[in-house]
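Of the protein chains in this complex, all but one are displayed in their positions.
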Amino acid sequence: MGVGIEVKDLNAWFGKTQVLRDINIKVGANAVTAVIGPSGCGKSTFIRCVNRMHETTAGARLTGSIQVGDIDVYGSATDAVDVRRRIGMVFQKPNPFPTMSIYDNVSAGLRLNGYNKHHELDIAVEHSLRMAALWDEVKDVLKKKSGSSLSGGQQQRLCIARALAVQPELILMDEPCSALDPISTGKIEELIFQLKTEYTVVIVTHNMQQAARVADHTGFFLMGQLIEYDKTEKIFTTPSDKRTEDYITGRFG
Amino acid sequence: MPNVSRPLSAGRRLVNLGFIGLSGLAAVLVLAPLGAIFGYLVYKGIGSLNWAFLTNVPHPVGEPGGGMANAIVGSMLILGLGSIIGVPLGIGAGVYLAEFGKGRYVNIVRFTADVLNGIPSIVVGIAVYALVVLPQHHFSALAGGVALGIMMIPTIARTTEEMLLMVPNTIREAALGLGIPQWRTTLQVTLRTASKGVITGAMLAFARVAGETAPLLFTAFGNQFWNLNPNQPTAALPIQIFAYAISPFDEWHRQAWAGALILIVLIVVAVSAVRVVTSRGSMENNA
Partner (left out) sequence: MSISPNPDFRAMRFKAPATVEPGSRGQPVLVTTPAVPRIELRTSKVSKYLDVIFRYSLLICSVSIIAVMLLFFYELTSRSKLSIARFGFGFFVGSTWDPVAGDFGALPFIYGTLVSSLVALVLAVPLAVGVSVFVTELCPRSLRGIISFTVELLAAIPSVIYGLWGIFVLAPLLRTYVQPWLGKYLGWTGFFTGPTYGIGMLAAGIILAIMIIPIIASITREVLVAVPQSQREAVLALGATRWEMVRMAVLRNARVGIAGGIILGLGRALGETMAVTMLIGNRAEIAKSLFAPGYTMASVIANEFSEATDDLYLSALVEIGLALLIVTVIVNACARLLVWSITRGHSARNNA
């Protein structure tokens, strides 16, 4: 089952440049939440703070607290590696491991954490690929084809399967469809819609229509600040803030 | 206004042709010695290459049937020792520079490695003599291995670093995002992705030191007999070729050519294999 996120007073910097200001947001469990906003507004940085990927960049730092389910993400006793294991991430450009087969790619998160029971790995791989709606297309070539020999859309679904295999409670997606054609995008949006029964999904997108299509809630970021956060329907029909309205109606973007 | 729409003057045309001719000539002059050396090596070496040569130790002058078997095996031993030292340290340094190094330190190490690559190999020989041979009071294959290993480290470190830097950062992020610890990410994902390039870098370094004579002159020193003990002076192919070449005996000159042929074949095979692997690899990576 999915978990909720509670972010309090989050501020983030790259070196001296502040990229996130006083973010306070509560994301509900088992729902799809979209994060929208123009380029450079901090939406990618925001989700990278949630799974502690922000700190992997040199010179990056942040203050504030983030609670994911029962984990205090930045607590002193919390291990970053643990956090990342329990939160799945899908990136903008599909990044399957090039030297590994499809099977090895999906099971990578399990195997490289010392989990080697073959039979259970087989089940996990099949389950993840089914959930990612990729199983039928690759079930005969699992160990023969490499991850990078698939098409763009398939690669992204492979990355989603890979993320699902470690049974995360929360899935973060950073513009997962921006490098894909419309048909692949459609398939992945269907996928996201189905995932929310078991997971919480936060998806960053610069495509407003996508947010409108799949998300239950939407947050609008502008210049590092969270301007408005509400049910998607409300954001897109009767937004409270003029800046939101301007963005939605395409006055800037 | 000067008339600039004149056709090209004869002078300029001539200079242009002269230039093209000269650079073509340069190409020919550069490639000619290569053909000459290889051709002569094969011509002279093939005649003396026989089973006796490959299986016997050197015989005294006048006695037929001498060979360089001990030198071939000795070279393998010394190169093996050198690789044990040079390859792990070199790859380790390269991994550190690419994955963990920050700013100044990385630049200093990189620069030092490049400069070390240019130090004459005879100087390496002197230093290892002082460091290993003198305290041990004898020459040894081990000292030779240390000298060659030290020469391999900076080369392997730089090529490893360059190969790792070519792995896109998004691969590392994918692994970290899955909750894979940093050390596993570096070893089993990043290094694995770059493995082809790293291995070819190591092979290139190996081929380069395989032909080195100077650092072995006063470390491994050479030996007329069989020796597999790393703590004893050991024969090596390049040293043997050198000793025979400068000797006054025709028989030994012939054997020098044969030895040179073996050496060059091994090196060319290694370098060509590297070329084949890298060009094939880069096509795969673009898939």
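All chains are identified by letter, namely A and B, in their written order; residue positions are counted from 1 within each chain.
Please note the rule applied: a residue touches a chain if its C-beta (ideal position, glycine included) is under 8 Å from a C-beta of that chain, and two chains touch if they have at least 3 such contacts.
The shown structure was predicted, so the numbers you read here are calculated from the model rather than taken from an experiment.
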Of B:Q136, B:N169, B:S195 or B:N231, the residue in touch with the unshown chain: B:N169
Residue of B:P64, B:G103 or B:G118 touching the missing chain in the full complex: B:G118
Residues belonging to subunit B that touch the chain removed from view: 8, 12-13, 15-16, 18-20, 22-27, 29-31, 33-34, 36-37, 40-41, 44, 88-93, 95-97, 99-101, 108-109, 111-127, 129-131, 150, 153-154, 157, 161-162, 165-170, 179, 181-183, 186-187, 207-208, 210-214, 217-218, 221, 238, 241-242, 245-246, 253, 256-257, 260, 263-264, 267-268, 271, 275
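By our rule, only the chains that are shown with their structure count from here on.
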Euclidean distance of C-alpha centroids - subunit A vs subunit B, Å: 47
List of subunit B residues in touch with subunit A within their complex: 102, 168, 170-171, 173-181, 184-185, 188-189, 192-193, 195, 285, 287
Contact set on subunit A toward subunit B in their complex: 51, 53, 56, 58, 81-86, 88-89, 91, 93, 95-99, 108-109, 112-113, 148-149, 159, 162-163, 166
